[in-house]
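A single protein chain has been removed from this complex, and every other one stays in its place.
For chain A:
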Amino acid sequence: MGDRGVRRGIVAVLVAVLAAGCGGVGGDDGGAGGAVTLTMMGFGTGDEIARTRFDAANARIAPGTAVASEGSFDAQQFLSAVASGTPPDLVYMERRLLGTYAAKGALLPLRDCVARERIDVAQFRPAALAEATLRGELYGLPDFYNNRVLMINDAVVGEAGLATDDWDALAKRAEELTVTEAGKLSRIGFDPKIPEFLPMWARANGAELVSADGRTARLDDPRVAEALEFTAGLIRAQGGWAAFKSFRDTFDFFGARNQFASGQLGAFVMEDFYLNVLAENSPDTAVTVAPFRGRDGKPVDWITGNAWAIPKGGPHPEEACRWIATMTDSETWIAAARARAKVRADAGKPYAGTFTGNVRADEVIFRDVVQPSAAVRTVLETQETGFSLPAMAAGEEFKAAWQDAVNRVLDGRQSPAEALAQAQRQAQAALDEANRGS
C-alpha cells in the first residue's frame, strides 16, 4: 500500500471513529442477535437493592441489556442529550421533577406502556402516583417512598416525651431541651427542618401549598404563614438561625458520633431512611419514632421519592417500558429486600426494611422478610396517611419560591406574611406561564 493508500486508510478510520463518537447517549442495536442496549440517566447500582432489581429488569429484556449511568439525575446532561436529539432510553429522577419535563413534552405518557405490559397500577401507593401524574396522564412509575416521621432521642427527651400536635407545648418543650454553653449552642431541643419541610408544617396547620391540580399556588394562605411564623419562632428561641445552622452543620450526620449518639439533638422530623443510618452507626442509641401529628392530632406524612420515566424520542420505548415495569414490580422489590436481608444477616447487622412505592411489596417485605421494630411499625402505620405535592408544570420554580421565602424569614429580612405574599406572586406567575395553553 502506497502513501496515498495509508492516508485514505487513516481518513476512513477517523471518519468511522467520529461517527461512532457522535452516537450520543442513545442506545444502539448492535448487540448479539440485534439485541438492544438501553441507556439511562440518574441510576446507580451501588447496593444490593439496586443491583438485584437491575439484574431482574435486565433479565426481562434479554438478550438486550441496560447500562446503568452511575450518578444522580443531572438536568444539564439530560437537556443536552434531548437538545442534541439523543435522549437516553430511561431516566430516573425525583418525582417532583416529572411535572416540569412532562409539561414540556420531554417525557412519554405511560398509558400505552401500562396497557401493553399489563402493569397493575393499583400496586403503587396513590400518593406516589399523584406525584407522577400531570393533567390526568401518568408519566412515571414510582420507586422508593420516603416517609417523614418524628424521631426522638430518648436519652435527651426522657419520659416526658415530645409531640407536635400542641404547638404551644412543643415550643416550651423545645426551649427546655435546648442547651447553650459559653454562649454557644451545645444541644438543639427540636429541629423543625425548615425550609425543606414547610409543606408538612403547612399541612399540619390544615393548609396546602398548592391546589390539587397543581395549577394554583396557595402560599399566601394565612395558615401557611402561621406555620412558618411558628417554626421560624422555634429556631429563634433556640439561638437564632445563624447559630442554629452553624451548630447543625457540625453534626456527624452519617457517622457513629451522630447528633443522637452525642446528645446534640432532642428530636427532629426526618425521612425514614435515617432509621437505617442510626441502626447501622449507633445501634445502642435509643430513638423513639412517632408520627408527626397535625394540630388536629392526626398523623401527617409528607412523602417523596423517585420515579422511572421514558424520554420522548428515546430509541427503544417498548423495551424501556418492559424494563421499568419489571424494575418497579412488587416481585422485584421483594427479591431485592430478601437480598438485602441476607447481606445484612451475613454481616451480623440489622435490616430495618425498605419502604417502596409499591403496596404489595411492602406487605410481603414487612411480613416475611423483616420483623418490623416498633419504629418501623410506626412508619408503616403513618405511611397509610401519606400525602404528596401534586405534579406541577413549574415544580422547580414553585419550590424555589417558597424555599426562598422561608430563607428570607430565617435571615430576618421579611415577616412570614410578606415573604409568602412575594412567593405567591412568583409561584403563580411561573405556574401560569408553564400552564399557558393547556
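As a convention for this text, a residue touches a chain if its C-beta (ideal position, glycine included) is under 8 Å from a C-beta of that chain, and two chains touch if they have at least 3 such contacts; residues count from 1.
To be clear about the criterion, contacts and distances are computed from a predicted model.
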{"item": "Chain not present in the shown complex, as UniProt names it (candidates \"YCII-related domain-containing protein\", \"Multiple sugar transport system permease protein\", \"Sulfate adenylyltransferase subunit 2\" or \"2-oxoacid:ferredoxin oxidoreductase subunit beta\")", "value": "\"Multiple sugar transport system permease protein\""}
{"item": "Touch with the omitted chain, as defined above, among A:82, A:108, A:128 or A:141", "value": "A:82"}
{"item": "Which of A:195, A:353 or A:390 contacts the chain that the document leaves out", "value": "A:195"}
{"item": "Which of A:247, A:308 or A:366 contacts the chain that the document leaves out", "value": "A:247"}
{"item": "Option touching the unshown chain, where A:257, A:298 or A:413 are the choices", "value": "A:413"}
{"item": "Absent chain, residues of chain A that touch it", "value": "75-76, 79, 82-83, 100-101, 104-106, 183-185, 195-196, 241-247, 249-250, 253, 394, 396-397, 400, 403-404, 407-408, 410-413, 430"}
